[in-house]
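For this view, one protein chain was removed and the others were kept in their places.
Letters A and B mark the chains in the order given here, with residues in each chain numbered from 1 onward.
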Amino acid sequence: MKRPDDAGPETSVPAIELVDVGKRYPNGFVALAPLSLAVPAGQFLGVLGASGAGKSTLMRVLNGLAPATSGEVRVGGVTLGPRTQRAIRARTGMIFQQFNLVGRLNVMTNVLTGRLSHRRGLPSLLHLFPRDDHDIAHEALARVGLVEKAWERADRLSGGQQQRVGIARALAQQPNLILADEPVASLDPVTSAEILDLLRAINRRDGITMVVSLHQVDYVRRYADRVIGLHRGELVFDDVPGRLDAAALERIYGPRRAAPPEPADALA
Amino acid sequence: MRWRSPTRSGFPPAGLWLAPAGIVVALIVTAPLVEVDVARLAGAPRKLVEFLGHLVVMPDWDYLPDLWQKMRETLEMSFLATVIATALSLPLGVLAARNASPHPAVFHAVRQLLSVMRALPELVWALVFVSALGLGPLPGIMAMAFVTVGFMGKAFAEAIEVADPRPVEGVTALGASRGQVLSFALLPQAMPDLVGTTVYVLDHNVRAAAILGLVGAGGIGYDMVMAMRLFEYERIVLIALAIYVVVTLLDRLSDRLRARLIHG
Partner (left out) sequence: MADASIAALPPKPRGFFPLWAAVGVALVWTAVHDLELSFEALLYGIDDMAEYLGRYRAPDFAGLPKMLTLMAQTLATALWGTALSIAIAFVVAPFAARPLAPNRVAYRIAREFLNVIRAVPDMLLALVFVAALGLGPLPGALALGVHTAGFLGKFCAENMERVEPGLYEALSATGAGRAQVVMFAAWPSVVRETAGYALFIFDRNVRMASVLGLVGAGGIGLALHDTLRLFDFGRSSALIIVMLATIVAIDLLSSWLRARLH
């Protein structure tokens, strides 16, 4: 069995493999119907779907925040389970719609939390990190252009800046894979484009696999290498963005509303 | 003229008079237990004035250095008790917080323990500890720490429970351990409440420490009882004034500090 740490950027092993993965809640609600999927390393995968279609569930199934109730999830060739979960999370960055930063801590500390999975023991509990980690965090902050905000409290920053800190935190993990759950849904169009440009640059330059859920078709067309569409927990589309025609959108969003809200609507 | 209430029946709503009526009935029933005696009550104001009249004396200035010493002891006792209680309450508070406790059984057990610890007042535990350890400030400190752990542990747990779950998810998602989630996501969010509770407890402990001397557990209370028993009004004035000043100052200070913590 391979350890996730040496999963590396080899192309032979898919970054993610799902085999009949489903999620059913105790009350019987099926959030995700069993689906199979393979994402090659280095791909920028867009995930489309209306609210409640299962996009967030899919993201959370991929790192065990919401464990799948059936099937098998393999990340970098390693099967996700209680024993491997921590090691897989260590190499999987996650970016959230609401940023999920610790507002009362400064930006630097928030980025350093990306190193936590690599540092066990008392010093990390006391917020002490080795020099190397500080350098990694510094570099990550430089990548997102926020070095000058390093010592400010995270909740003093604007939404776009907070999302950049979220990205820096993911980068500090030195991940093989980044999951971004509606990363721009709380941001204005200009900032959204900046954030997505940044994610794509990271994807291209570092070869980090990206799984990004979005609800603007426009963005998916512009940024993704491949798109999957979810409708009521079922996989209804899986192809290149170029094939996203009216019929495909109707399958994803249902017949009543052919076009999902465009960025302009989201602003209103 | 016939008086009517603005209700359909014209009688006051049941909720409004049932509770007060119940209280009045309870008061009448329990009057013999409290030995309510109208004649005695009627004589009370005169006696009180008489007592207060005794207090119009030249204070015993020679007692001041002693008073300062005792007051300092009182403050130091409450400070140490608060420090000890804080150190013990942090781990207990974590175990008693629904979102940080390792197991529901631990959560319930610790909550029960805390509620028993804070049930009895400091003076009862001070009595017990004095009878075990002898006179002095140590049993007083232990009594205060014991009771305030019961209070603080619960307050800490509640502060941790109201933490925003999103940063917790954020830190969990990147593979942090239980302890790291606590240290980086839960405690930073709970911090203002933790500090506010600690300030409140310090304030409470100073009030408690001022009377622990009644049972020989250190502090200024002992001098107060002795002065009272020996009718040393020259000292009573000074002691009462000192307690009043210290408690008031602390009360204002803690009000301000907590207001700043909440708004800042």
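The definition used in the following text is that a contact is a pair of C-beta atoms (placed from the backbone, for glycine too) under 8 Å apart; a residue touches a chain by one contact, two chains touch by 3 or more.
Not measured: the values here are computed from a predicted model.
Enquirer: Pick from B:Ala97, B:Leu127, B:Leu194 or B:Val237: which residue touches the chain that isn't shown?
Expert: Answering carefully, the residue with contact to the hidden chain is B:Leu127.
Enquirer: Out of B:Ala14, B:Leu48 or B:Leu253, which touches the unshown chain?
Expert: Here the residue in touch with the unshown chain is B:Leu48.
Enquirer: In terms of residues, what is the contact footprint of the unshown chain on subunit A?
Expert: Counting only subunit A, the missing chain is touched by 108, 132, 135, 138-139, 142, 147-148, 150-151.
Enquirer: Which parts of subunit B face the unshown chain closely enough to count as touching?
Expert: Against the missing chain, subunit B presents residues 19, 23, 26-27, 30, 33-37, 40-41, 43-44, 47-48, 50-51, 72-73, 76-77, 79-80, 83, 115-116, 119-121, 123-124, 127-128, 131-133, 137-138, 141, 207, 210-211, 214-215, 218, 221, 224-225, 228, 240, 243-244, 247-248, 251.
In this section, only the chains that are shown with their structure count from here on.
Enquirer: Note which residues of subunit A are touching subunit B in the complex, please.
Expert: 63, 65, 86-90, 92-94, 96, 98-105, 109, 113-114, 116-117, 120, 124-127, 166, 169-170, 173
Enquirer: Inside the complex, what are the residues of subunit B that reach subunit A?
Expert: Going through subunit B, the ones touching subunit A are 164, 166-167, 169-177, 179-180, 182-185, 188-189, 191.
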